[in-house]
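Working notes, structure below.
One protein chain omitted, others in place.
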Amino acid sequence: MAIDFTLEPELVELRDRTAEFVRATVLPAEAEMLRGPGVPDDTLRRTLQRAARHAGVFGPTVPQELGGLGLDLRGQSVVLEEAGYCLLGPLALHCAAPDEGNILMLEKVADTAQRDRYLKPLAAGSVRSCFAMTEPAPGAGSDPSQLKTVARRTAGGWALSGRKWFITGADGAAFAIVMARTNAETGTATAPEATMFLVPADTPGFRVVRHVPSLDQGFTGGHCEIELEGCEVGDDAVLGEVGKGFAYAQVRLAPARLTHCMRWLGLARRAHELSLGYAAERTAFGSRLGELGMVQQQLADSEIDLAASRALIREAAWVLDQGRSGKHESSVTKTFTAEAVGRIVDRAVQVCGALGISGDLPLSAYLREVRPFRIYDGPSETHRWSIARRALRAAATKEPNR
Amino acid sequence: MAIDFTLEPELVELRDRTAEFVRATVLPAEAEMLRGPGVPDDTLRRTLQRAARHAGVFGPTVPQELGGLGLDLRGQSVVLEEAGYCLLGPLALHCAAPDEGNILMLEKVADTAQRDRYLKPLAAGSVRSCFAMTEPAPGAGSDPSQLKTVARRTAGGWALSGRKWFITGADGAAFAIVMARTNAETGTATAPEATMFLVPADTPGFRVVRHVPSLDQGFTGGHCEIELEGCEVGDDAVLGEVGKGFAYAQVRLAPARLTHCMRWLGLARRAHELSLGYAAERTAFGSRLGELGMVQQQLADSEIDLAASRALIREAAWVLDQGRSGKHESSVTKTFTAEAVGRIVDRAVQVCGALGISGDLPLSAYLREVRPFRIYDGPSETHRWSIARRALRAAATKEPNR
Amino acid sequence: MAIDFTLEPELVELRDRTAEFVRATVLPAEAEMLRGPGVPDDTLRRTLQRAARHAGVFGPTVPQELGGLGLDLRGQSVVLEEAGYCLLGPLALHCAAPDEGNILMLEKVADTAQRDRYLKPLAAGSVRSCFAMTEPAPGAGSDPSQLKTVARRTAGGWALSGRKWFITGADGAAFAIVMARTNAETGTATAPEATMFLVPADTPGFRVVRHVPSLDQGFTGGHCEIELEGCEVGDDAVLGEVGKGFAYAQVRLAPARLTHCMRWLGLARRAHELSLGYAAERTAFGSRLGELGMVQQQLADSEIDLAASRALIREAAWVLDQGRSGKHESSVTKTFTAEAVGRIVDRAVQVCGALGISGDLPLSAYLREVRPFRIYDGPSETHRWSIARRALRAAATKEPNR
Partner (left out) sequence: MAIDFTLEPELVELRDRTAEFVRATVLPAEAEMLRGPGVPDDTLRRTLQRAARHAGVFGPTVPQELGGLGLDLRGQSVVLEEAGYCLLGPLALHCAAPDEGNILMLEKVADTAQRDRYLKPLAAGSVRSCFAMTEPAPGAGSDPSQLKTVARRTAGGWALSGRKWFITGADGAAFAIVMARTNAETGTATAPEATMFLVPADTPGFRVVRHVPSLDQGFTGGHCEIELEGCEVGDDAVLGEVGKGFAYAQVRLAPARLTHCMRWLGLARRAHELSLGYAAERTAFGSRLGELGMVQQQLADSEIDLAASRALIREAAWVLDQGRSGKHESSVTKTFTAEAVGRIVDRAVQVCGALGISGDLPLSAYLREVRPFRIYDGPSETHRWSIARRALRAAATKEPNR
């Protein structure tokens, strides 16, 4: 009951075990993947998850009753940083997006039948899922209220039609959580009512049209375009209540942002450590790079960025663990960390020079993976917008904004 | 025994009492000072400290046995931010530099006689002190090892000679803690042995030559130049042991950096709140400023900077409270916070436009006060240098740098 | 008729003469002023202008028929940088704001009687002037259309009433150019019609209420608040045509922005040179500062900022010299240069450490003077707004935006 950054001994033990597992098992797999296809497929995923289970590090974010480790967000902040130390770590530990966030949401909203049919196999890693929200312009993007996909009432169910775009993990997913308007006839453009539907991938009318090529390549199942046409589902496909889609998305959002931060922080740390190693060895102009002031400056700035990101993440995790919404804290943390992570990896590349650009180190792959984080889960601009408005409101009502 | 940001109820109570005292009593005094002389003199200091004592908020960093509140650094991080909310707050609460750091060091190093003679009146606020380390070029600056002031053995004591520069609070201080070389004859240029001396201001040969004009004006007693010529002191003037000056300076350094951060964070928060208030009222181009994206961006960035600074400060405070040296953490925190505070106040000025530049708000005064913080207590470059070297060493020895 | 950066020999000669005059005559005066009052008064102004006249460098921006050197903007870009090398240089050469811009505007808009009465003595440096546009909130600030000062028709003239704020040079000015609404009864809030009036300072009802205290102190006559109450002027006080006030303000704006950039560029160069000199001498940690990478980085960044600012200024000057409006170019140049100048002076302070903060160098005075430049003559936000809108329009109409 006081400011404390102590980690419980069991957490330290789990952290170290995770770190050891990642170094011994996952890093070699990453190296092989980067030399080869560049993309982790389901075979690799299954192999790694088996190994993680064996090492006792599977499912740090998965509730214990579903076979996971059931850590709270503070515990996740410690373990997921270690998982993220390698591109494939989160996949191996089964704490990667989008499944990780989907499990969380299903855990909170799904009914018993849905738990059995969707949540349990997902939590076990038997299947993958996707979250089908974003749409091509002029549909839902940064602004979800522009939702264009529509669900129309049928006898005993709903018919979905629309187009989803950049849906991570869609190819090979067993099911999608599809966000659709359920008041298209009556609603106005500015106030759509959205509902979430659980749609098995083999439902007629549900079609993965293509992989959208993308700067990042680390997600199993890619980022896909999905066509929904005459896609009929029963009433049992409705997740939670009709019309509460946006509210449920919020449930998923704040913690999902934080787990993103935790994972990417780990990757940034690895990038930084690679540059430290290089700077300690490589010489130029009669010095080791690490003795040159402009290199030191970059190394120091990355130390600072790592420390500040971690401190923000832990505080936001604590706020959410207290049962508070943590919207403000998670926006602040996500915005800072996404930019910090980008800076850190960029500096690591710069310190390593042409070697950093080359595929002889994983740094340029990391650079590709982390860039989108300033856009995914709310672009920095959207977060800044809500941070500012919240600060203005707090100032107006004289609530201390501490 | 887990990551926790909870504040104990008594601390919350003290924080709120401090905040209330600062708003009710100290802010009006600040406004009057800024309209008038611009510099807080000893009369103002005494008046404010009396009021603080009355309000039960005097001496948050002063040990209880010396009449203070005896907070640990975590507690200080909470209370000193509130004190710093106003330029005069730290002075009022008697937790301003340089006395605050000097009390800390004397508490650790002074012998019984020195405690009675120097520490007790200083802790009580009856007198002021100064820390005389820096010298004009080519003497001690960012690099203390360039120390040129010399103490030579005399019969039964020491004769000090040299010149000190930019000594904060010197004019009106009852005594100075003077750093001088005690191996000038035998020592080499690169490895001076330094000793600290307690020198009463009325010692013959100790002379405050002038106030060095300075961008910042908030320190009682200014930044002064001191001449030491034939300044003779007894053996009882040696603070601690001969030759341990640099080691004792380290004792003072890490916590003093942090309390600086805490205080300036408070001032930055006030600057930010002033800009929030202005942005909520002032209109341009058909909107309130607070509705304009470029203003929102600045407000959001300041929210982020405040949160990251605070999180770093609290973690570093915790590290020091554990009895660890916290050199790395305090360097990271000081570097980030000094720059963040500068950015925050600068943005507040920018948002308020010409009003921010004018003396009709205190913002331009704040801008002047916070700029030097990137230089005082180790310029950012020196901190980055040691952060980088420490990171390189840690990487080399495979110690996790978590 | 090709890309060319050659300076004509006469211009080189004038540049060098100006530089020599500034170094020999104006820099010592600056040093004395900074040691003393901190503000240049009219006596100093007259003395310096006499010397400048004697050295043949008086009035670089003043038309030849009015006794000046009549340089075009490209020539001004070369000479005003040299003038700006010292805080008092522009005053000495009579190319300081606000007179410099007022002369330009009067030259374009004043009728014969107004030229005789106002322009000639102003051009000769016999009197000073001010430009009374900005108002306290909620009046005209960044958004001039919020103009609240009103001119009402009287028999044979106009009665002005309102309040002006932050009017540079007002105290001691012989006359003010006052911007006032002339359609207050009929106009709507969103489309005020503005007119400029030439108001002698001794007109009854025109009153300089106070000096607004300000971060910068370099302008003779300060930044003042002016009260207009029952201030009656004749029809001959109307500058140009009724209702064209905003259009005339535009005439003044683009070139005035550029001459600001030229002058501040000179000051930034001096700050940079001071830091180069210090870095070449001062040692720390066994090296000269100039051999330390983090210092080199700052010095190099300032070199880059100086070069980019100068290149932008010269191109914008050329655009205006071609008779084109140069709105876009002057906005781009002003925004970049204002921020670059701030960075350069800030880096110079940082490199010089506590000495940079102290008044023993003029750097901290420069820091105070240049900060407002990001706000004066259109804050960076307003310029970015118009730059972006212009770019969007150009893209829409497929005009190349080269």
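Order as written gives the chain letters A, B and C; numbering starts at 1 within each chain.
By our rule, a contact is a pair of C-beta atoms (placed from the backbone, for glycine too) under 8 Å apart; a residue touches a chain by one contact, two chains touch by 3 or more.
Worth saying up front: this structure is predicted, and the values here are computed from it rather than measured.
Note on the undisplayed chain: of the listed residues B:L215, B:V295, B:A354 or B:A391, the one touching it is B:V295.
Only one residue in the set A:G56, A:G230 or A:G353 touches the chain that does not appear here, and it is A:G353. Contact between chain C and the unshown chain involves residues 1-8, 11, 19, 74, 77, 273, 276-277, 279-280, 290, 293, 295-297, 299-301, 303-304, 307-308, 311-312, 314-315, 317-319, 329, 332-333, 335-336, 381, 383-385, 387-389, 391-392, 395-396, 400-401. Counting over the whole complex, chain A has residues 134, 137-138, 141-143, 145-146, 165-166, 190, 212-216, 223, 281-286, 292, 294-295, 349-350, 353-360, 364, 367-368, 371-372, 374-376, 379-381, 384-385 touching the chain that is not drawn.
The missing chain lies against chain B, touching residues 292-297.
Operating definition for what follows: only the chains that are shown with their structure count from here on.
Between the contact lists of chain B and chain C, the overlap consists of A. Each chain's centre was taken as the mean of its CA atoms, and the one lying most distant from chain A is C. The geometric centre of chain A is 41 Å away from that of chain B, both derived from CA atoms. With each centre defined as the average position of its C-alpha atoms, the distance from chain A to chain C rounds to 51 Å. Multi-chain contact residues of chain B, defined as those touching 2 or more other chains: 295, 381, 384-385.
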